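All protein chains but one are shown at their positions in the complex.
For reference, chains read A and B in written order, and residue numbers begin at 1 within each chain.
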Amino acid sequence: MVETLVLIEHDRQQVKRPSLHAITLAQQFGGEYALLVLGHGLDEIAASLVSYGAAAVIFADDPALAEPLADRYATVIAEAARKYGAQTLLGASSTFSKDVLPRAAALLDAPMVTDVLAIEEMDGSIAYQRPINAGSMLAMVKLDGNRRVLTVRATAFEAPAANAAPCPTERFVFDAASLPNGMQFISREQRASDRPDLTEARVVVSGGRPLKDTETFERLVGGLADALGGAVGATRAAVDAGMAPNDYQIGQTGKVVAPELYIALGISGAIQHLAGIKDSRIIVAINKDPDAPIFQMATYGLVGDLHQIVPQLIESVRSG
Amino acid sequence: MDFAWSDQQRELLDAVGRFASQQLNYNVIENDRDGVFNHDAWKKCGDFGIHGLPVPTEYGGLGMDPLTTVAALERLGYACKDNGLLFSINAHMWTAIIPILANGTEAQKKKYLPGLCNGTLIGGNAMSEPNSGSDAFSLSTTAVKKGSKYILNGSKIFVTNGPIADLLVVFVTMDKARGADGLCAFVVEKDSPGLDVSKKIEKMGVRTSPMAEVFFADCEVPEENLLGKEGAGSFMFTKSMTWERGCILASAVGSMQRLLETSIRYAKERRQGGQSIGKFQRVADKIVNMKLRVQSARHMLYHCAWLRGQREPVYMEAAMAKLHISDCWVKCCEDAIQIRGGYGYMVEYEVERELRDAIGSRLYSGTSEIQRSIIASWLGV
Partner (left out) sequence: MTRGQSVEKILVPFKSVPDPYAGAAASTSKSVINPFDEIAIEEALRIRERGEAAEIVGVTIGAPAVDEQIRAALAMGVDRAIRIDDSRALDPYAVARILRALVEKEAPQVVIMGKQAVDDDSNQVGQMLAGLLGWPQATFVSKIEFLDNKTRARCTRETDGGLEVVAIDLPSIITTDLRLNEPRYVSLPGLMKARRKSIEVLTCEQLGVTVRPMTTTLSTSSPTRRAAGTRVGSVEELMAKLKQEAKVL
């Protein structure tokens, strides 16, 4: 029996590191927590999770779970939460956790808070801080009831240390035949890339609509990212215009990143975009409009034509 | 006197404002520079329902009363920066739609009004001639009946929408000797034999509204295209002119409101000598004057429209509205430029274009001098 169950995400090969940050919140709660992974062929993944101070790594391993279909996953997650008596179900915010955890919450008759940034003790109960209105405001909320489901914003919590004595791994047994059958996985895009994951990279270079087209976007934004060993991001406008794929999108309804260095090229700084980059340590903005809102937030701002500046910057980085 | 809008009116005006600000404000600077008409925006306005605002629903319009109509056009002018687009829409409404609605046979109304109301047909008006401007009824373009057709000869100038029109409402004389009583009007469809729409006219302002000279060389018009009766031309013209004068500058009131608001914002943000320039009395006075003009222009617009809705004659009030709003608009544009100093002179800041657009308002639909003559004669002097 554990108080908290933490859902860990993987890409069928290895654990997605940002999902580990939810463990840090579990540790803040005090009390025992277990890690939960679902999928098929999970031996290595489960083994890689034993040093995070959990009471156990629970894995639900079955061909029926080879793809993350929300109806099946939520059923198994809810069953596991019940079996292990976990009052709290945690995950790090991602499209995966947002797809399955609310459904699991409903199965558990539990309320849910998305994108927890921090917790506070208030009058003997826990209050959760979360962003609202595209991150322009913060709300403190509390929950009633015996159970709760939470997703944390990974960038708001440190990565947990992997130095605890190894814990046991435990197979979660469930009746695969009685799982819901109304969803079928068809396909997913496979885009091979040498670049680091956007949510994990130390450096992110991002582009907006002034990059004009895919070729220019890749040459300038991609070029600078590669010179710096970083990941590539984009604004909603750039994705809408077809210059970049949807998974590059950063902002209120895209990814939230907090790298050491965020370079914004031709990005004016709409609130919805800024919501996704606020916690970056250093923000550099390059834009030809001196009144662009992003300059209010940038550590360093350079006013000018990015088509001239970025090639110079790439050259300067390469020559060290 | 109830100065409030109903919930339904407010909902409609909000819808107009949201539509216009989101859908119509692109490429305005370039289109103005190049004199390009925005067909896409025209179509959107047609789909949205602007063109048929005052037309009864049985002919494809929205059946709005005159006051709601001008309020909608005012909001359109506030939210849409393309004065040329609005000028083309207005010409289409007051010089093509209204004459056909007021004077057409059932067959003519059913044939033309639905398309004119949803913008799939573009209408224009051919009245002025090289030698007949303010002297409106001294026309030289003639029509002669020959069998089942009328044959038109002559030329027209300042034909708004000429290059893009599907039909033109053309005023001609059948008997010069009878002067004003000899006039009549026709609906002349494009591609009519003998019709030559050429010579695009390049203008100082409202440059995104196309205008042409039109030539009739034995132009053949079927007899069923006679609009109203022979000899009723001047009467029809005068009546539809009151619509035109009362309504064509509704969007100008909206433009002035926008100039006022942006000028206030500029005066608060722009700092010189350690303070925002709005604190300087000479700047503040200009803004106060703009406000006075906007308010008085608006009230004259609404009052004329309200009277029309009450089925009162508005010959004088329409002329007053047109005269006063056009003067206010030009002066507001001048002040908007002056407040911005050198920036106001730059194309990028979009106020110099407003002034160029506004100057025309003292000329079309009857010059300001003509409006004064009309008002004077109604006042009995």
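Here is the rule we go by: a residue touches a chain if its C-beta (ideal position, glycine included) is under 8 Å from a C-beta of that chain, and two chains touch if they have at least 3 such contacts.
Predicted model, so just to flag it, every value in this text is computed and none were measured.
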For this session: Have a look at A:R17, A:K142, A:K288 or A:H307 and name the one touching the chain we're not showing.
Result: A:K142
For this session: Quick one: say which of A:E158, A:D213, A:D240 or A:D291 touches the chain that got left out.
Result: A:D240
Problem set entry | Residue ranges of chain B at the interface with the undisplayed chain | 8, 11-12, 15-16, 18-19, 22-23, 47-50, 53, 62, 72, 265
Seminar exercise, completed: The missing chain sits against chain A at residues 11, 69-71, 74, 94-96, 98-107, 110-115, 122, 127, 131-145, 180, 182-191, 199, 203, 228, 236, 239-240, 245-247, 252-253, 255, 260-261, 272, 278, 281-284, 295-303, 309, 312-313, 316-317
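In the analysis below, only the chains that are shown with their structure count from here on.
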For this session: Find the geometric centre of each of chain A and chain B from their Cα atoms only, then give the gap between the two centres in Å, rounded to an integer.
Result: 56
